[in-house]
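Worksheet for the structure shown next.
All protein chains but one are shown at their positions in the complex.
Should a chain be cited, it is by its letter among A, B and C, assigned in written order, with residues numbered from 1 in that chain.
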Amino acid sequence: MIPGSVTEIRVRYAETDQMGRAHHMAYVAWFELGRTEMMRQNGLSYAGMERRGILLPVVRLEVDYLKGLEYEEVVDVHTSIAEVRSRRVVFDYRLVRRDDAVLIAEATSVLLSMDRAGRPCRLPEDVRAALAGLVRTPGGTGGDAA
Amino acid sequence: MIPGSVTEIRVRYAETDQMGRAHHMAYVAWFELGRTEMMRQNGLSYAGMERRGILLPVVRLEVDYLKGLEYEEVVDVHTSIAEVRSRRVVFDYRLVRRDDAVLIAEATSVLLSMDRAGRPCRLPEDVRAALAGLVRTPGGTGGDAA
Amino acid sequence: MIPGSVTEIRVRYAETDQMGRAHHMAYVAWFELGRTEMMRQNGLSYAGMERRGILLPVVRLEVDYLKGLEYEEVVDVHTSIAEVRSRRVVFDYRLVRRDDAVLIAEATSVLLSMDRAGRPCRLPEDVRAALAGLVRTPGGTGGDAA
Partner (left out) sequence: MIPGSVTEIRVRYAETDQMGRAHHMAYVAWFELGRTEMMRQNGLSYAGMERRGILLPVVRLEVDYLKGLEYEEVVDVHTSIAEVRSRRVVFDYRLVRRDDAVLIAEATSVLLSMDRAGRPCRLPEDVRAALAGLVRTPGGTGGDAA
């Protein structure tokens, strides 16, 4: 039902704060993990992109924190691609607790294609096509969108 | 012109990533610093709130990253309060580079008032009033809003 | 050959710094992961200890960084227990890169048994015995030491 990629996370002790929950900053690293994992699984490693001179900084981030998470809890990061344009990609994330399938957080991030000098640039055509091929379709089957 | 509180940040080496910029996760800690500093300056310490049994988790976060930041650069976090309701507070942030006054990022976070058991609860009246007194007014003078 | 527990780590993008390597701070979280994973696998969860009122803060840490690690590289954290005393436990760690079996770092941490008030206290006898049963023996077989 949920298209895209799933990455398992277990809350680290170092990620908790004195409220006894995972600090809201840690989620940002988890979304990045979900995104990079999804790209790697589809032959698009960040490291490889950077060797080609393409950086993909996050230019917008939106997170809704619905439930707290405790130390050692296991969550799945469901990552999908909502939109691919010539210079930007929009990723969506859903964090779902493994034990009880409770939705913990939802998020969206927008990545910009940028060259080493910091100028926005077009995604290489093969990368754009590969990402476009992963775009989530309304029916949620993904992969056959472009 | 910018109402509210100003907190100085210098980008730590540990906050950079291999793009040679401050990682976008670090900003989330800086917004928190701006917010907690603003509260402390107005007699409302987080630690004090927690001793009274009130937690203030972030339930929504929105960030626009406009420019990258390099190691050792100094930025001012301008924090202001946009809205105070009985159970939630909305903070706004503007990161401005010290050297050239360039706007680096803008963000908003929504905090929920919660008790130790994780249930939403009303802000204590003195806290609500103190926060309401800090709400930014349209004219940007702040402090005389409530 | 290496006794104890093995935990797989993949270097996160957020853990890199502008040298293009994993920042030396990140390793500290990985050692903690190795240690907590080893304890959990042996029925001794940190969370469970804390519910019984026992905290285990790190009071000493020693790390030798032998090789750098790049983004996305996979390493195994080999964790073992070197010594258990009434109020402290000594853990050893070896980080080994998965691909080529190169030793990346070696470390030792000493944990103190402490109560909620911050006073050193004896480990509960069942915990002490369980940890002692995991002590690495000179021959490296582990598990039958106590």
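Methods note: contacts are C-beta pairs under 8 Å (C-beta built on N, C-alpha and C of every residue); 3 or more make two chains touch, one makes a residue touch a chain.
Being a predicted model, the structure only gives us computed values, none of them experimental.
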item	value
Which of C:E8, C:D64 or C:D126 contacts the chain that the document leaves out	C:D64
Positions on subunit C contacted by the hidden chain, ascending	18-19, 21, 24-25, 28-29, 32, 50, 55, 57-66, 68, 118
Subunit A residues touching the omitted chain (full complex)	13-14, 16-21, 23, 25, 71
Hidden partner interface residues of subunit B, rising order	12-14, 28-29, 32-33, 36, 40, 45-47, 70-72
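Everything that follows uses one rule, which is that only the chains that are shown with their structure count from here on.
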item	value
Mean-CA-position distance for subunit C and subunit A (Å)	29
Computed distance of Cα centres, subunit C from subunit B, in Å	35
Interface hub residues of subunit C, defined as touching at least two other chains	13-14, 71
